[in-house]
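Quick one: this structure, given as structure tokens, is what I'll be asking you about.
Here the complex is missing a single protein chain, while all its other protein chains stay put.
The first chain written gets the first letter, and so on, giving A, B and C; residue counts start at 1 in each chain.
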Amino acid sequence: MMNIGLVGYGYWGPNIARNIIYNSGFKLACICDHDQNRLELAHKHYPFIPKLSNIDDLISNPEIDCIVIATNPTSHYTIALNALKNHKHVLVEKPLSTSLSEINSLEQIANEQDLTLMVDHTFLYNGVVQEMKSLIDNHEIGNIKYIDTTRINLGIFQNDVNVLWDLATHDLSIVNYLLQKMPKSIIATGKCHIKAGIQNIAYLNLMYDDDTIVHVHSSWMSPVKIRLMLIGGDKKMMVYNDIEPTEKLKVYDTGLSFDSNDKDQILVDYRVGDVNIPKYSTKEPLASMIQDFEKSIVQKTKPISGIESAKQIVKILSAAQTSLDMNGKEILI
Amino acid sequence: MMNIGLVGYGYWGPNIARNIIYNSGFKLACICDHDQNRLELAHKHYPFIPKLSNIDDLISNPEIDCIVIATNPTSHYTIALNALKNHKHVLVEKPLSTSLSEINSLEQIANEQDLTLMVDHTFLYNGVVQEMKSLIDNHEIGNIKYIDTTRINLGIFQNDVNVLWDLATHDLSIVNYLLQKMPKSIIATGKCHIKAGIQNIAYLNLMYDDDTIVHVHSSWMSPVKIRLMLIGGDKKMMVYNDIEPTEKLKVYDTGLSFDSNDKDQILVDYRVGDVNIPKYSTKEPLASMIQDFEKSIVQKTKPISGIESAKQIVKILSAAQTSLDMNGKEILI
Amino acid sequence: MMNIGLVGYGYWGPNIARNIIYNSGFKLACICDHDQNRLELAHKHYPFIPKLSNIDDLISNPEIDCIVIATNPTSHYTIALNALKNHKHVLVEKPLSTSLSEINSLEQIANEQDLTLMVDHTFLYNGVVQEMKSLIDNHEIGNIKYIDTTRINLGIFQNDVNVLWDLATHDLSIVNYLLQKMPKSIIATGKCHIKAGIQNIAYLNLMYDDDTIVHVHSSWMSPVKIRLMLIGGDKKMMVYNDIEPTEKLKVYDTGLSFDSNDKDQILVDYRVGDVNIPKYSTKEPLASMIQDFEKSIVQKTKPISGIESAKQIVKILSAAQTSLDMNGKEILI
Partner (left out) sequence: MMNIGLVGYGYWGPNIARNIIYNSGFKLACICDHDQNRLELAHKHYPFIPKLSNIDDLISNPEIDCIVIATNPTSHYTIALNALKNHKHVLVEKPLSTSLSEINSLEQIANEQDLTLMVDHTFLYNGVVQEMKSLIDNHEIGNIKYIDTTRINLGIFQNDVNVLWDLATHDLSIVNYLLQKMPKSIIATGKCHIKAGIQNIAYLNLMYDDDTIVHVHSSWMSPVKIRLMLIGGDKKMMVYNDIEPTEKLKVYDTGLSFDSNDKDQILVDYRVGDVNIPKYSTKEPLASMIQDFEKSIVQKTKPISGIESAKQIVKILSAAQTSLDMNGKEILI
């Protein structure tokens, strides 16, 4: 059983704590937060687990094998760097860093010391995403022509990252996982209605070497919460509606049927065949993610949500930021 | 009672015929279509109304006061031109033309002869759109920060116009009507998955002189039908879901409440107040449009869906086409 | 081509007229209504078709082969009787009559003269109902344990029939068609909130010889419109939601899985397998019904919505009325 230290007990920290405790491979050895209120909450939840307000005491502790970082984004890099230098396996909340060179140096250190460095792209462990990946891998969907994804709500405006780093990062991790290819260029538009420099609404247009097109809509200013992903293959199409309580995934047996009698129109049937709502795992994704972290350390396997995924997302979002700053200019990736 | 001749009895023609018949100011004097099958259908519907296959016979008939053109888009200009030259009032299905100079010449001829030239942007007569306009005009919504609109389905692929001219034109007519201002530039992306040169999926990003942003998503390749418009004002936000059978419009009493205690986050409440589903007219929009056509002719008023609206949409869609052809380059309007 | 006379041009009459005209086996020879306003509307729709205000002129006309009766319910019997006596085939709006003996005499006359007598239970020709029947007949659903159906809205309060004859009659026609068996007894409860003697809300509990149970909820006083039928078989279950614009039928691969380890609970999985949304015909049911009427006359076949269906519904609703009048006493059928 490995000793884990959790840094950061804010919004996401309690969920991580709970899932570490449920995992038999880890012992939650310490909870660390610089905010006294959060430490008191942690104490209320887990009075028996040691608390620390000074992160250095945690990182320098030789009995700690792994560090999970759930602090605010700007501090991720420094803490991860320190933890790796102190020979800890590291799991970081997304985003690991907004700088590719920082990620590269972290990766290098992790590799040199044979440590696991993993980023929490939780959605990759979601049962629906796993089911979609499996349908694609089994050639049931065909060649994917487009992915259109919307992740909007009235939400928490953050001061240090814009809506892309907060929301689009989820979509991009899923898109990259399903497509297994990187876009060649990106066009991003958006607006800062609340605070200068922090986009609260943004649209990403991803272009690829072939005729695939991916579009991402992110917003903190929608009165309704929408989590909708449309995936169009040339054999079937999928709709992933994460707001639905139970039937989140629908697979449409669509296809293009050309009506050659009509010279003016190409007729496409609205429903060629049945719609299927496949069964998918409803296991909590965070539990699977913690498991994958354990497996990666113990069995030296590559985690699904590894450093490669983090690098891809940073590449895309950095290009997106450049495009935003240049009023929607196409930026090569 | 004015004599109206209907040219084109395809998909939309029967709806126009029905609404002309219900309007007491018009007499449907003739139905014209070059396709014998469509004429036979018209005969089945209205055996008593004269049918014609030659459009010139209709247009040269001095007893005809007005012409309604519901043929396929590429023929609109020529027929409208001929009709105007023969002193007929003209109502044309959208789009009037994809060329601004053509529209300008039609407008000039109409003006010179004091004829009504009107384009059928039916949605402007929709009860929900009218209710939204009224809420905006009454300052209940505040300054509009964004409009995001989605109009997608599995549909009829047309050979002569792309998805923008087919679907986005509806959204743009509504957006222009609600905002009462033109965008300064546009970025459009999209793909032709079925037929070269005809985009079946497209995204429009409209930028304005102020911090308003408008986004339009159009597609003929979605397995689900979505008709959703989000309108964010700084006082309230509106959601217009045209798929809902009865409660199509919701008004959210949202607002931004800053939590000054938290230095890292700007907190926005998910629901500041109640949600309201206002009553709106459910009158068939086409009936109101025909009425507006009549009023415009008789009382010499400007129709809601007049030539100005058509010109604005052509300007935007022409710029969009240029942007599409240049891989998403920003085009000034 | 047979000559049809339509009696009654109120709410449903125009739909019948339209479908008769589209059917190549019939010629709509005459429209008859005692209300001058309705005749004027009919004239607006079909100026070429003869109109009559005196029904006797229609029924005594030897050139008329068939009569369709769409008047208000209390007049159905007398008109049908007259029409049959004048050797016309008869199609009547539901309900044919609220009296079983009246139906029996009509049936006898029809049989003696070899005439078709048919009642319009339109839902039997609905694509979803046809698909459900086919799934049941193919043993995909298993033994049906229950049917629960809700048909409620804010609606038109009728003066001569209660909500059961207006709404439950649809559900009962479907239930009888799917189950192919009659209930042995019924318990009905309800209330007359608007007009004494006319129930505006009612609940039917149908008991059978086996352990099947059927429940029908009818109301004219619901603020929301619900059309929902749940059908539970011991192999699969079906949900027919008629409000959904496209995906009206879902088939759930449910089953009972007993967890023998737990002595206190019998565990039933929420979702044993996939959910399927089968393709079904979207043809207008009224068109199929008119077709079945024609086929029944020409080929001497039994129509799906024949006199037998009408008799069953009258038996059930008469028992229901008795139960209502006796405060929910169980009434044998």
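The working rule: contacts are C-beta pairs under 8 Å (C-beta built on N, C-alpha and C of every residue); 3 or more make two chains touch, one makes a residue touch a chain.
What you see is a predicted model; the values in this text were computed from it and never measured.
Among B:C192, B:V275 or B:I333, only B:V275 touches the chain that is left out of the view. Considering C:E40, C:D57 or C:D160, the position touching the chain not shown turns out to be C:D160 (whole complex). Set against the missing chain, the residues C:M1, C:I194 or C:I243 yield one that touches it, C:I194. Within subunit C, the residues in touch with the undisplayed chain are 72, 145-146, 148, 152-160, 187, 189-195, 201, 203, 205, 207, 211, 213, 215, 217, 219-224, 230, 232, 237-239, 250, 252, 254, 256, 263-271, 327-330. Counting over the whole complex, subunit A has residues 21-22, 44, 47-48, 225, 243, 245-246 touching the chain that is not drawn. In the full complex, the hidden chain is touched by subunit B at residues 246-247, 250, 270-271, 273-279.
The definition used in the following text is that only the chains that are shown with their structure count from here on.
Of all chain pairs, the one linked by the most C-beta contacts is A-B.
The best fit of Cα atoms from subunit A onto subunit C calls for a rotation angle of 180°, in steps of 5. Separating the centre of subunit A from that of subunit C, both taken as means of CA atoms, is a distance of 52 Å. Residue positions 246 of subunit C are each in touch with at least two other chains.
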